[in-house]
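Dumping the structure here so I can ask a few things about it.
Every protein chain of the complex appears in place save one, which is left out.
So, chain A:
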Amino acid sequence: MSAVIDDHGHVGHDHHHGPAKGLSRWLLTTNHKDIGSMYLWFSFCAFLLGGSMAMVIRAELFQPGLQIVQPEFFNQMTTMHGLIMVFGAVMPAFVGLANWMIPLMIGAPDMALPRMNNFSFWLLPAAFGLLVSTLFMEGGGPNFGWTFYAPLSTTYAPESVTFFIFAIHLMGISSIMGAINVVATILNLRAPGMTLMKMPLFVWTWLITAFLLIAVMPVLAGVVTMMLMDIHFGTSFFSAAGGGDPVLFQHVFWFFGHPEVYIMILPAFGAVSSIIPAFSRKPLFGYTSMVYATGAIAFLSFIVWAHHMFTVGIPLTGELFFMYATMLIAVPTGVKVFNWVSTMWRGSLTFEAPMLFAVAFVILFTIGGFSGLMLAIAPADFQYHDTYFVVAHFHYVLVPGAIFGIFASAYYWLPKWTGHMYDETLAKLHFWMSFIGMNLAFFPMHFVGLAGMPRRIPDYNMMFANFNMVSSVGAFMFGATQLLFLFIVIKCIRGGAPAPAKPWDGAEGLEWSVPSPAPYHTFQTPPDMSDVHEHRKGTGGELTP
């Protein structure tokens, strides 16, 4: 590498040319910061698109009866909302954060495979263009739920299902390439002396997430390939007529699906584990246990998938095994929550926007974990399954979990990305509106779910009317507030108080050792981390060289 040869520059010195000009900068870029920004913008667009579909859903459910859309279209909205949020909003946002921050956190000049990085990003617009275009095809887009259970997605699927399958293939390839890139970067490009146990937790959780992706995205590709063969080539993987079994679909899907939900939360765990210590002005409590807890969660996530299938008729021993294995996940998860709370204990806390989102993350994610534990009780799940209680559960883990984790990260690192401080007053407003809107939208779903309101149905019993109206009001509030976030980000890019290299006095990590905004090329000469203590000594606070 050229940077190693002419090592006259100090850390972060930009001795290369800057970015190319115009469109080709973005089309052809191999720079991790450019690609990170593109991922983040892509994710935000998907978030708004998936969000507007949620608005259609909540508008229809504002009152009982059918008012605005037909059931067929309603089904397409619930399906596309789920698919776009999971694969288009949450996952690309974390890949964007990984691109931006992992090289800065481990003192690497870029990602290990920059060209593949460009390719894996540009597959995404293709995949989602294809997916969204199915809405305009004859027969409509996918209407079988984001879990696309066979035979709904095979025998009874709309014609467009083939495009849906290709879209999943493309986005799967993109995620796999992204994950390979992350593993290669973390394992091979760490600065000298940056041992694994000195890595910030965001890097750790992403390393483990990347392994999860590499393990389960191919299984997802496999299951959609089987669907494709059933639909077009006369096989019968999921068709009982030819000796197949639709329940097999659910096993293969959830073998992917459960690790997938952890793929959506582990990077947020990592980001919050940087943010809470920064605003508590204390090192993270229990760094080592955090690493092991993450590993334990990842391992357990492979042996609990059938908790999504308690009602399909698995044997009693199976119900018991999956019930206890699922409950076991609460133990490492509890370790994490304990560590975050202990980090705040007796800290000198301040509540800037990243910290507000991080604290809300800890509290509300825990609520989602508790409802998960209720669902894990197999006999109780016979009552809860496929009701709004499940919808309440996974929105509590995904909205204040994954999405708040992303907001917290965005505010925490925006000064580093843009060189400006964001507008703190507006950001606090964004937080409180999101917090109130989200709780109004999702908390009542627990009640209607326990009372038996089924999910994915456009109409409902009169007795659920009041709670649904509250949910819809909350959802509109949450949705509208996200436009404020867009405004805050644009305002921060265009100006604002200049950000120092380290805008948060309690923050730790190599990313704060480069100027703000981070120069186009950083760490051409790797920093020497040999003298820095490992986190395991319980000090953890000396990562800034």
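We adopt the following convention: a residue touches a chain if its C-beta (ideal position, glycine included) is under 8 Å from a C-beta of that chain, and two chains touch if they have at least 3 such contacts; residues count from 1.
The rule we apply is simple: contacts and distances are computed from a predicted model.
Between the listed names "Peptide/nickel transport system permease protein", "ABC transporter domain-containing protein", "Cytochrome c oxidase assembly protein CtaG" or "Anti-sigma F factor", the UniProt record for the complex's undisplayed chain reads "Cytochrome c oxidase assembly protein CtaG". When the missing chain is restored to the complex, the residue among A:L28, A:A240, A:I363 or A:A480 that touches it is A:A240. Touch with the chain that is not drawn comes from one residue among A:V223, A:L284 or A:I297, which is A:V223. Of the candidate positions A:A20, A:C45, A:M197 or A:L248, contact with the unshown chain belongs to A:L248.
For the chain missing from the display, the contacting residue among A:L316, A:M462 or A:I490 is A:L316, taking the whole complex into account. Only one of A:A46, A:M105, A:A150 or A:L189 touches the chain withheld from this view, namely A:L189.
Counting the whole complex, the residues of chain A in touch with the unshown chain are 1, 112-113, 176, 180, 183-184, 187-189, 214-223, 226, 234, 237, 240-243, 245, 247-248, 251-252, 255, 312-316, 318.
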